[in-house]
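The complex appears here without one of its protein chains, the remainder shown in place.
Chain nomenclature is as follows: A, B and C, assigned in order of appearance, with residue numbering initiated at 1 for each chain independently.
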Amino acid sequence: MEDVQSRPDSRGVVIDRAGIKDLRYPITVLDRIEGKQQTVGIVSASVSVPAATKGTHMSRFLEVLNDHVGEMTLNTIPIILRDMRDRLEADAAYLEVHFTYFLTRTAPVSGASGLMDYECWFKGSDDMSGERFQLGVTTPVTSLCPCSKEISDYGAHNQRGYISIEIESAPDDEGGPSLVWIEELIGWAEEAASCPVYPVLKRPDERHVTMQAYDNPVFVEDMVRGVAVALESDARIASYRIEARNQESIHNHDAFAAVYSAG
Amino acid sequence: MEDVQSRPDSRGVVIDRAGIKDLRYPITVLDRIEGKQQTVGIVSASVSVPAATKGTHMSRFLEVLNDHVGEMTLNTIPIILRDMRDRLEADAAYLEVHFTYFLTRTAPVSGASGLMDYECWFKGSDDMSGERFQLGVTTPVTSLCPCSKEISDYGAHNQRGYISIEIESAPDDEGGPSLVWIEELIGWAEEAASCPVYPVLKRPDERHVTMQAYDNPVFVEDMVRGVAVALESDARIASYRIEARNQESIHNHDAFAAVYSAG
Amino acid sequence: MEDVQSRPDSRGVVIDRAGIKDLRYPITVLDRIEGKQQTVGIVSASVSVPAATKGTHMSRFLEVLNDHVGEMTLNTIPIILRDMRDRLEADAAYLEVHFTYFLTRTAPVSGASGLMDYECWFKGSDDMSGERFQLGVTTPVTSLCPCSKEISDYGAHNQRGYISIEIESAPDDEGGPSLVWIEELIGWAEEAASCPVYPVLKRPDERHVTMQAYDNPVFVEDMVRGVAVALESDARIASYRIEARNQESIHNHDAFAAVYSAG
Partner (left out) sequence: MEDVQSRPDSRGVVIDRAGIKDLRYPITVLDRIEGKQQTVGIVSASVSVPAATKGTHMSRFLEVLNDHVGEMTLNTIPIILRDMRDRLEADAAYLEVHFTYFLTRTAPVSGASGLMDYECWFKGSDDMSGERFQLGVTTPVTSLCPCSKEISDYGAHNQRGYISIEIESAPDDEGGPSLVWIEELIGWAEEAASCPVYPVLKRPDERHVTMQAYDNPVFVEDMVRGVAVALESDARIASYRIEARNQESIHNHDAFAAVYSAG
């Protein structure tokens, strides 16, 4: 049976990426407290294709994933990328996986606990420029508008906001990507907001978060600045992208702000 | 060339609906002030297929829509449905179209004006049970939590909410569906909320809406009840479905409530 | 601290549903082969609210879910619903959970195996009309057009289709809902299509599925009929809703068909 994908191509166009997109897959990720956490990932994987070759072999991406039984961490992703390069005979390999991460959160007064969900992602690449590893987390928060508070006799509009932080790990002592925990990115995001959001709040908690938010008004611009200051001082972080978005309670469009590091 | 769809089928299964889904199409709808408004619709259209026939003729749905050049109103939809029944030789026809509707809204103090968007839909059916016409509108609003206000020394959590109202028109004097304006459904929704949302707010407006929301706290349950009371007393409305949803500013999940009329 | 939600309401409107929507939560479901499977659910839970009461207590939904540590099966959902009625002092309780289910699938010739994902959902209700339990599964399939095959000298357009089956379980011998496996719904859907879809296909497999689909052309109407015939003869199924949808490869809109049982 002929291998059509391996036929030559004469157009002289290198393909930057060829692969699979939006594959759902059960994955295991690192959990700071429990060690490991099982969740569901949405995976995209690709390689470059030289100018002289017609196409890549899509089924091999699935075979590589199966070999690693869905373990997706900063330790395994560089290996998965090298396996992709080997099996697909490629100069460059890329992997991106999005997943929901759960964390037990405790209400600030009652101590009532429950599970909060955070949308997270890993991006890994292995190409001419070397190996790179990026971690991203979107943290839901409460934001309360400083202008609304200042100019009104009482009350202040507030809303659910989302702070997305993507960091690229600097190399650690052994040359691998430095470990930065999902929990740390969540912490930096919440620090920069008016108040964290919680899964379970009893009445004393609701009183507490209402007043905490009112005491800590922030614009969407303040939130990205607050996170930027925290990231700048951390040697494990080579570069970052910070975006915040408020589901404005007084408009039907969102407000957003972004700070991108030079790196 | 054989008409495969018209071949017989021996399995004895009537098909309730066969047709096309998620067709984007430029449409014209009624505008209370301007007369007409041009927008983009997402259209689904279907007919029933008798047990003895293999399938329907999908291309004819497009032909019927083209004949009506995208005019979608409570006057044209019954005609489109009859055309679909005729052209597709069907006992029942169904049409659903979702679209964004724009309305000029004026800020409460400064008078600054801008365009607000509302997600709307029409559902029409023509089958054994007769002709039916339904209008739906989702209105964005501000909601401020009565419990948070009551139990806190200052502030109150608030958020963007969405009130969806779907009404079925009762017959008017000539037997057609009674005209209820999109603008009326928006009005009822805003009446039931803490405050409307606006496209443009200058500082004096922001002060005004902040305090208006604080003065009118409502639960998601209050919003659906408020709308229900308004709809119950309107003879043009045969039945309704009301749903409200708050993008809770203190949680990462939404709160919702619904009232469905008996009809 | 006052319980604002328990205040009286004088408008005389019963609220059909009040609760939480789109809560992400790690859940465990039944797996025919492995016993249990861990995945991520999107949960909506609600209760009715009597006309005389202002609102429900949203935090208690989370508490009930926590008590059951995310176990979502036809055995636990009736208990969760009763707990919701008790804890929220309600006449009616509703639960809906959507999740991705994974199944190891083996390629038809090479035997290469991998994980396929299926979107599934449970709906449970406990109200005046009794207890109900519904299972839904969307199965991706290949469909090949009989008309295109018939009228062309060679080739036939085909595409990815999705067959959604929702069944309501009839009571079993002990009065609980009859067990119907997710795997059975997937089987009925694939039987009615031109060919199953697979996670991993090597070249001999690709040859096999290409020819299998060409040998089994079906319209979207055929797919819903095929499933209807299978469901009609199964005593465990009280009622059903079948919908099929083709991502037509020759159009930018989808074709769809539906059969709804009388029940």
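Basically, contacts are C-beta pairs under 8 Å (C-beta built on N, C-alpha and C of every residue); 3 or more make two chains touch, one makes a residue touch a chain.
All values derive from a computational prediction rather than experimental measurement.
Residue in contact with the omitted chain (choice from C:Ile163, C:Ala213 or C:Ala244): C:Ala213.
Screening A:Ser46, A:Ser178 or A:Ser194 for touch with the missing chain picks out A:Ser46. Counting over the whole complex, chain B has residues 1, 3, 24-26, 38-40, 59, 62-63, 66, 100, 102, 112-115, 117, 199-204, 207 touching the chain that is not drawn. Panel shows chain C; residues 116-117, 140, 142, 144-145, 147-148, 151-160, 195, 197-199, 201, 203, 206-207, 209-211, 213-214, 247-253 of it touch the chain omitted from the view. For chain A, the residues in touch with the chain missing from this view are 1-2, 4-5, 9, 11, 13-24, 44, 46, 49, 54-56, 58, 146-147, 150-151, 219-222, 224-226, 228-229, 245, 252-260.
In the analysis below, only the chains that are shown with their structure count from here on.
In terms of which chains touch, the assembly is arranged so that all chains touch all other chains. The chain with its CA mean position farthest from that of chain A is B. A simple rule picks the central chain: find each chain's mean C-alpha point, then take the one closest to the mean of all protein C-alpha atoms, which gives C.
For the pair chain A and chain B, the distance between C-alpha centroids works out to 35 Å.
If you average the Cα atoms of chain A and of chain C, the two centres end up 29 Å apart. Under the contact definition stated at the top, the residues of chain B that touch 2 or more other chains are 147, 151, 252-253.
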